[in-house]
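Missing here is one protein chain; the remaining ones are kept as they sit in the complex.
As written, the chains take the letters A, B and C, and residue 1 is the first residue of each chain.
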Amino acid sequence: MTPRSKGRATKREPVLRDGPDLTGSDLEERLEKTWSRPRGFIGWLASVDHKEIGRRYIFTALGFLAAAGLLALHMRLQLMFPDNDILGPSAFNEAFTMHGTTMMFLFAVPVMQGVQIYLTPIMVGTRAMAFPRLTAFSYYMYLFGGLFLWAGHFLHFGPDNGWFNYVPLSGPQYGVGKRSDAWAQTITFTEVAALAVAVTLVATIFKQRAPGMTLARMPIFVWSTLVTSLMVVFSMPAIALVSGLLLSDRLVGTQFFNPVEHGDPLLYQHLFWFFGHPEVYIIFLPATGFVSEIVATFSRRTIFGYPIVVLSLVGTGILAFGLWVHHMFATGLPRVGYSFYTAASMAVSIPTGLQIFCWIATIWDGRPRLQVPMLYVIGFIVTFVIGGLSGIIIAAVPLDLQVHDTYFIVAHFHYVLIGGAVFPLLGAITYWYPKLTGRMMSERLGNISFWTIFLGFQLAFFPMHIAGLMGMPRRVYTYPAGMGLELPNMLSSIGSFVVALAVLMFVVNMAASFRRGERAGPDPWDAASLEWATASPPPWYNFAHIPAVESRAPLWDLKDDLPVVHGLRVDDRELLMTSVISASPDVREPSATPSIWPLISAIAVAVTFIGSVFSPWALVFGAAPVGIALTAWFWPKLPGPFAEPQIT
Amino acid sequence: MRRILVGLIAVVAIIALVAFTFILNRKSPVQPTLQQHAASAGKATPAEAASPPDDGNWIMPAKDYAATRFSGLGEITQANVGKLQVSFTFSTGTTEGFEAPPLVVNNVMYVVTPWPNNLFALDLTKPGAPPKWEYKPNPAAAAKGVACCGPVNRGASYWNGRIFMNLLDGNAVAVDAESGKEVWRTKLADIQRGETITMAPLVADGKVLVGNSGGEMGVRGWLAALDADTGKIVWKAYSTGPDKDVLIGPGYQAPYQQDKGRDLGVKSWPPGYWKIGGGTVWGWVSYDPQSKTIFYGTSNPGPWNQEQRPGDNKFTAGVFARDIGTGQARWFYQSTPHDLYDHDDINEILLVDYPIGNGRRIPALIRPSRNGFFYVQDRRTGRVLSARPYGMINVYKGVDLRSGRLIPVAGMEPVPGRAVRNICPASPGAKDWNPSAFSPVTGLVYIPHLNLCQDMGVKNANYIAGTPFVGADVKMYAGPGGNRGVLTAWDPVAQRAVFEIKEDLPLWSPALATAGGIVFYGTMDGWFKAIDARTGKLLWQFKTGSGIIGQPISYRGPDGHQYIAVPSGVGGWAGAIVSAQLDPRDPSGALGFSNAVKDLPKRVSAGGTVYVFALPK
Amino acid sequence: MSSRFRNSIWTLVSLALLAGCDREKSNPRGQPLAETIPDTSPDTVFPGDAKPRPLDPRAADYEQNAFAIAQGQQLFGAMNCVGCHAHGGGGMGPALMDSQWRYGGRIDQIAQSIAKGRPNGMPAWEGKLTDRQIWQLAAFVRSLSGQAPKDAVAARADELSNTPPQTQTKREPALPSDSAQQ
Partner (left out) sequence: MTRRGLIVCSFLLCLAACSGIQTPLGNSGADDSSFIRLFVTFLVVCTVMYLLVVGALAGALANRRRLLTVEEGTHHESSPWIRRALIGWAALIVAGLVGLTIASFFTDRAAAKRAMRPQFTVKIIANQWWWDIIYTTPDVSQAVHTANELHLPVGVEAEVSLESNDVIHSFWVPNLAGKQDLIPGRTTDIQLLPTKTGLYRGQCAEFCGIQHANMALAVQVESREAFLRWIAQQRRAAFAPTTPTELAGYHYFTTHECSSCHSIAGTPANGQVGPDLTHVASRRTIAAGALPMSSGNLYGWVADPQSQKPGNKMPTIGLAPNELHAVVAYLQRLK
């Protein structure tokens, strides 16, 4: 806190700026000092650097992926043979609920947001997220939510009514004990985290793009981040409302879902699935972003039909909000109304179809190099389209009435989620691994793990189509012999272990390459977007000078003489704000410094949330520490003496 | 001029003579019979044979077979009722719901208490009416566990030197009026199946008519006639089952198509449900000596969850006319087919000669039913002459006089999984068991009744013999206007209310009308009130020790003066929250009544005392 | 952050969470088949300063177990207890949500009242319900007067709303017989 001037003008030290006269190592040392964070454990906890928080999101999400994966293997063991007794009914029910909840809320959305947090600032050419402390806070909320759910699982009050937790089974009478409360409160945690990240991403993309990067020159991945974040902002409140209503029904005896007091179990389903369907697109659209980037780089040309791909992203984002009732075709709502949702569910596949055409057209007119990321893209196209087409099949009411809640649906959503999101994610990790660590992942091990996961996946999940058509419902801990379900389940179980092996290989590849991977310079793939203009791994401040952009493929067009902007302060954290449409420089904005208060606020909010599951008084007594922590977090920093802005 | 004077004097003399005789007559016991007096004024009059002139005694709860509850004594009038004072009191030592009226026969007062159903004889000739003898029947205590609406007793009857009464554990007893010795005791009902007996027996034509209670316990209802001398069962008529059980034979002529058919007692039930279908007889029986016919109502069908028993559920919630000798049914009219809200039809039935225009009169019966309609029916055939609501009703549109069928309002039937709100009248009905009084002087029926509505949710009821078989959650609350009780003076000829007195608490006490133009009734917080029979103005009231849910009576004491006696002891279904110390925090207590009388425990406490009033000497 | 401080935080957190761990144990097999109802005596005078029988050790796994209380709640409706006792307020039968107990308010005394019946009309359910069901019913009856832990009871049932939510019900004052033996 610089001392206030006491009446007479003190001599102001000159404000240091990066400019033509301050370049090279001298500039980088000063920027390093300004943008680095305090050492030690407290410093680590207080970090607000988007790269650090991005990495934490990704590692935590992969941790939860592994945990939920183990549950999946345990379930497949139980379902390998009819009338098996490896997992009892209550243990199996808890296993598939934890698997579903963890995969959807603790892995899929957070990992995509983690990658977005890491890449967006360096792809749009800025030094930090718009709200760095809010990003840090969101990670801790996500972490505490995940820990609370899994603590519940290990302490026998994990949820066991399915990842959707329908009422009245999860209601106060049939949802015994604290299981459904743990589920609902976990949702509150993860939805607060996801909303916080979405808000910071939208602000960063709109206001902090490098000068010259108009909306039409933004990388496709940044477009997918923007659309996904806006979908999070519009869909998460629905699940927040429904988990809040469920908690108040269960804890203080309100009557929202009590059919006798004219509450309605279908109100729960409408609210849940209004969030539920956009949720799966929130997971899928970032994957299309990865695919577009990888296809462009490995085909040595920009994406074919840029405006079509962008409009498809926006189209998918909007249409996703109009078709949630296809999850409720069997609940006895008016039949003619259902056909509207059939049409809407069919329509949402048109934008994706166009995107796929554009990717194939890009490969057609490019010179594709079949390296590991490109293999994952091809695996994605082959697998995801099967899932998309089975999606069209279940969009039709007469077909869905037969296959709804059977293993055909399990096959469908694993094709579109693993095929559609996990394959591009693995490709993206291989693609951006050098940028994160400065080392290349092994190409040979990458190839083997790709083919293993691709074939293992088909072996594991294609027979589920057949099991579904042979009449096997979802979420059954066992099935009788003699219904023809033995072979498909056996194949699925074997396939699931092959997939597990492949994931293990991928993780080994990541770990080994961290030390012994081949060194990668700033741009190992000779790609086009801005993140390859800075070092690998990027320094604290990302760019010595904020780059300027004049086309969609800056690095390909101006390989060595990338224009830059001068004038940002060096002695304090400052960002360049640019206008929303044309990204022309607008104003310079100070950026928040590292602080421990987001963590303390997260702890206070977590204690309040977890306490409120056991007694509503926790909301009252928890409010005070939360208030104090937030006040300290937002305590204003007195601005230092200002020199006039100098843009050279 | 003198001739005019003489004429004048003659005229004056005649007038004086006439006036003198008239005044003399007024005091003389033999007055012009009220029937001729009222008949000329186009009013309904009690059935001649069933309502002998008052002899100063009170030998049965209804006063007479026509159930008028009208006392012919006229000493207490609007003028002097204000000076009524306590003559003596008698404490029974019990604190359950005290519904039985004391009987007075030849200067002895017989007091019947709720459980343990003791019988006291008080010698009225001695000052303070000390007890002559006490009869302790010791009924089984476990009977209290299956008595749905409090271990109450609605009274005894005197006939031919004996007192006949029922015990809660299903026994009927005869006690010698002089010595208090038990003459005979017959076991009729089995508490292991949930059966109890709470009704007051009717003794007529040498037979004692007794019915069972337990509509909420999945009991099969019946009415039995015992021989007054030996206590043996002469005949027994069930309310459900095949025609031979229901004693329906060739003599049966149902007034409407809905009640015609063979074995309706089986066909109108899902398989096996008629055996646990209710239709108990725990209310009031009237008797017409002329046609030797008894009239009584049957209770609600079981369980309360209507979806579990589709069909009309014959012969529940309706009125039977039977021959007293053989029990053969003459006719049956079902007031509430397929009852939805526990609207029993056991209320009192008043036998009257009803004017139907141009001076013709027909033998009819009039009755304020629990479903809220005041029925006027031809006694001989059961056809409904008119049925108009005397309380607030929003669940029935009316009674279709052509088919006799009650028209329910669609959408108000409770189905499992979805509660129905604002059902008026509530389950205890527009008026529960507490009988009204009919005054031939004013021609009005004084109906002490309720103004309650309720929310109701039903679910599958599980039948285990001896346990409740209800399957419904109910919460009652005050009806429109906020008052929970009403005393309505109803003109049965014009079929409209002449005046209404709003009472804050539900009115659970029967009424008494007297020739002196006074109507007596009591409130649940203990006020014993006397009102003017014509205008309803409150003339006198007295605060008794506990709530009044019992029948006030009027008798001529040994000194020739008129005495009024009233039992005071809150309880029954409405007062259970006090007599059984229920917890007001649970609105569904006492089958939903707790919610309507949450304030009662703070306003009154339990008790069991008879108060006798008279004019100061 | 000294390691000692970090370890204590970790133990404290796990202890707090462990407390809830057997609240949910839904052990469908139940105790060994030879389940019995103890013949404990109601609250009365024990002459010659004889001690009343101590509380049965099995009481704890019923009284605090959310599964047992939920099963008890369903049995309370299915076996027609609601017909006499309503939702704790009483009717034909006495109120169960207040602190007045004629035959003892301890869980084993309630279990005996259910099994053996009581003279004023409480039916004897021995032979009509298994002992485990009787223990579950007794656990639910205890929760009606707020004796069960707040995180093991249901706030309401899917029926017409009646008593205030059990998660908010004040714990009725413990009676001498309760406190003496627990």
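The criterion applied here is as follows: a contact is a pair of C-beta atoms (placed from the backbone, for glycine too) under 8 Å apart; a residue touches a chain by one contact, two chains touch by 3 or more.
Since this is a predicted model, take the numbers as computed values, not measurements.
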Chains still shown that are in contact with the chain withheld from the display: A, B, C
Residue of A:23, A:36, A:447 or A:478 touching the missing chain in the full complex: A:478
Hidden-chain contact residue, picked from the options A:63, A:162, A:244 or A:563: A:162
Residue among A:34, A:288, A:342 or A:493 that touches the chain left out of view: A:342
Of A:81, A:234 or A:556, the residue in touch with the unshown chain: A:556
Among B:450, B:464 or B:582, the residue in touch with the chain that has been omitted: B:464
Of C:25, C:128 or C:150, the one touching the omitted chain in the full complex: C:128
Where the missing chain touches subunit B, by residue: 218, 266-272, 276, 308, 310-311, 415-418, 459-465
Absent-chain interface as seen on subunit C, which is shown: 26, 28-30, 33-35, 74, 78-79, 127-130, 132-133, 158
Touching residues on subunit A - with respect to the absent chain: 88-90, 93, 161-162, 166, 168-169, 174, 259-260, 264-266, 300-302, 304-305, 308, 330-332, 335, 338-339, 342-343, 346-347, 349-350, 353-354, 356-358, 360-361, 363-370, 378, 381-382, 385-386, 389-390, 392-393, 395-406, 455, 458, 462, 465-466, 469-471, 473-480, 483-484, 526, 528, 552-553, 556
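The definition used in the following text is that only the chains that are shown with their structure count from here on.
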Pair joined by the larger number of C-beta contacts - A-C, B-C: B-C
For subunit A paired with subunit C, centre-to-centre distance based on mean C-alpha positions, whole Å: 46
Contacts with 2+ other chains: residues of subunit B: 419, 457
Residue numbers of subunit A (touch at least two other chains): 259-261
Residue numbers on subunit C that touch subunit B, as the complex places them: 77-80, 82-84, 86-95, 97-98, 100, 119-123, 128, 159-160, 162-164
Of subunit C, residues touching subunit A in the complex: 1, 17-18, 20-26, 66-67, 70, 73, 150-152, 154-161, 164-165, 167-168
Residue numbers on subunit B that touch subunit A, as the complex places them: 417-419, 457
